[in-house]
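Note that one protein chain is taken out, while the other chains of the complex remain in position.
To keep things simple, chains are lettered A and B as they appear, and every chain counts its residues starting from 1.
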Amino acid sequence: MPDNAPKPGVYVWDAPTRLFHWSIVVLIFVSWLSADQGYMKVHLWSGLTLLVLLLFRIGWGFAGATTARFSNFLHSPGRVMAYVKTVLGGERQLHAGHNPAGGLMVAVLLLALLAQALTGLVANDGLKFSGPLALQVSVDQSDQLTQIHGAIFNFMLVLIWLHLVAIGFYLLVKGENLVGPMVTGKKHHAHVPEGVALVFTRPVIALALLALSAACAAWILL
Amino acid sequence: MSRAKGYLPAWLYLACVVLVTGLGIAGAMALRPAFANSVKEFFGLQAAPVAAPSSFYLTRVAPLFEAHCASCHGERRQKAALRLDSVAFALRGGRHGAVIQPGDVKNSELMHRITLPPSDDRAMPPEGKTPLSPDDVTVIRLWIAGGASPAMLATAIKGAPRLVREVAIPTLDAEAARRQRQVLAPDVERLSRRYPGLLTYESRNSAGLELNAALSGHAFGDEDLKAFTPLFSRLVRLDLSNTAVTDASARLLAAMPSLRSVRLTNSKAGDDVIAALASLKSLKSLTVTGSKISQQALSQLRSHGVVIYGDGDAR
Partner (left out) sequence: MAMSDMHSPFVERCKLEADNRRQFLSWGMGGLGAFFLNAAMAAPAPKPGASALQIKRDPSTPLTPLPPPFAPKARRVIYLHMGGSPSQLDLFDYKPELIKYNGRDCPDALLKGKRFAFITGIPKLMGTLFPFHQTGKSGAWMSDRLPHLEKHIDDLCIIKSMRTDQFNHAPAQLLMQTGDARVGHASLGSWVSYGLGTQNQNLPGFIVMISSTSTVANAGKPLWGSGFLPSVYQGVQCRAAGEPVLYLDNPKGVSRAQRRQVLDAVDEINRDTYRQFGNPETVARIAQYEMAYRMQMEASDAMDISREPKQVLARYGAEPGKTSFANNCLVARRLAERGVRFIQLYHWGWDSHGTPVDQGVNVGLADNCRATDQATAALLADLKSSGLLEDTLVVWGGEFGRTPMQENRGGQEMKYIGRDHHPQAFSIWLAGGGIKGGMSHGATDDLGYEVVRDPVEVRDLHASMLYLLGFDYRSFSYPYQGLDQKLTGVKPARIVSDILA
């Protein structure tokens, strides 16, 4: 990565958010592979972990670092459209965290993942395996939701493709590396607007939130 | 706002995306034949096979798939992404590839699964579902061995077990029956109270009525039969054995268009009643044992195709 300026990068992504992001990547892959190859126990656990992490992320979206908060990157459709037009026109807008389009992507992905995890709780594979809450619904409902679980998966494949295309676009066409910052937390200073005040919540709050999410998940299941 | 500075112009990038995506899909198609078929059909490159009307598949194999497999491998559910509710889907296969290798029984996963011992976890149909009989398995084996063709005629395959007709048990539609019964229900109620035990519905599925006056014996006469007039249109069976009903009721019997079976064992009915019955289109059987009926009257009914029991010689 060419880094022209001697100035250090700006710390924009906090650790919990980054950990969350890459954990999700791994977990989605594990869920996909385990379902495909029939290791349903693994699938169950990766799905449950995903659910806990999602609950955490939702909480973190209100109580976490500035760039992680929903208020920071969720914008009106009009704003998103305007941003997209700007970018396609070759212009650049600087954002500390997610840009509006990215923010929309994040929201859609999170919702899709959440729907996937929730439908997975009641899904069944017709033989020996069913989700932990499958008995709470009728057989027909479980079957329908299993179908939806499958459909959302296809939808997610498209979303992930879109996500990768967008990341690639930024990297190759616009020269803005988005992957590095999600790993190290630091964005190149040229890509960060000047004078932005970022608040970083204490890690202990993240841990507390994680514990709370785990407890919520346990409560749902038991 | 500064000018974006990247490595590739946008159009080149898009071209790369299209290329990579195309390669990805091609790869997926190679790895997952089921996906390959879906893609080909989507682009109209491949027509989904359709079973010919008198084909062995449609007459012998499809009913088996429908009865034993389609509940989990059909429209409602597609376990392992496999559908068996049409020959196209069956040949296409599922998540792990084709389950039918045309002409090759040994390597057809479907054959393997349906011939596993029932105790095996992977045996199909799974425990709890109606199993395939040995004859059913033979039929499927013959089809696959013969090339798993959607078109090959039933007559072209030799040695298939005899086709056994499955009985379709009528489903109970109580609501429909109730609606049909509604019109005459008050009369049925009233007459049932007045003549307890004589009147029953033919079945829960129908509004047809059966009148078993034989249970009352001689106490049941012409006037009593007349009392049932409101229900005549719905009477399907009438038993007047051992009753006091005479030819005076002949007119009444002519007003029972749905009547299918009449019993006149040891009754006081005579030729007039028989003549009245001759006008009934749905009458199928008549018993006249012990009643005094002439042979001409009976032969007229016989010519209508009515089965007659007894010879009409009163003893």
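The rule we apply is simple: a residue touches a chain if its C-beta (ideal position, glycine included) is under 8 Å from a C-beta of that chain, and two chains touch if they have at least 3 such contacts.
Since this is a predicted model, take the numbers as computed values, not measurements.
Shown chains touched by the hidden one, complex as a whole: B.
Interface note for the absent chain: among B:Q180, B:N205 or B:T246, the touching residue is B:N205. Of the listed positions B:T130, B:Q182 or B:Q295, the one in contact with the omitted chain in the full complex is B:T130. Listed residues B:A214, B:L253 or B:L298: the one in touch with the omitted chain is B:A214. Touch with the hidden chain on the side of subunit B covers residues 130-131, 164-167, 169-170, 172, 197, 200-206, 208, 212, 214-215, 241, 261, 263, 265, 285-287, 289, 307, 309-310.
In this section, only the chains that are shown with their structure count from here on.
Computed centre separation for the pair subunit A/subunit B is 51 angstrom, with centres defined by C-alpha atoms. Every residue of subunit B that touches subunit A in the complex is listed here, in rising order: 1-10, 13, 16-17, 21, 72, 76-77, 79, 95, 121, 126.
Those residues of subunit A that touch subunit B in the complex are listed here as 36, 86-87, 90-94, 125-128, 143, 146-147, 161, 165, 168-169, 171-176.
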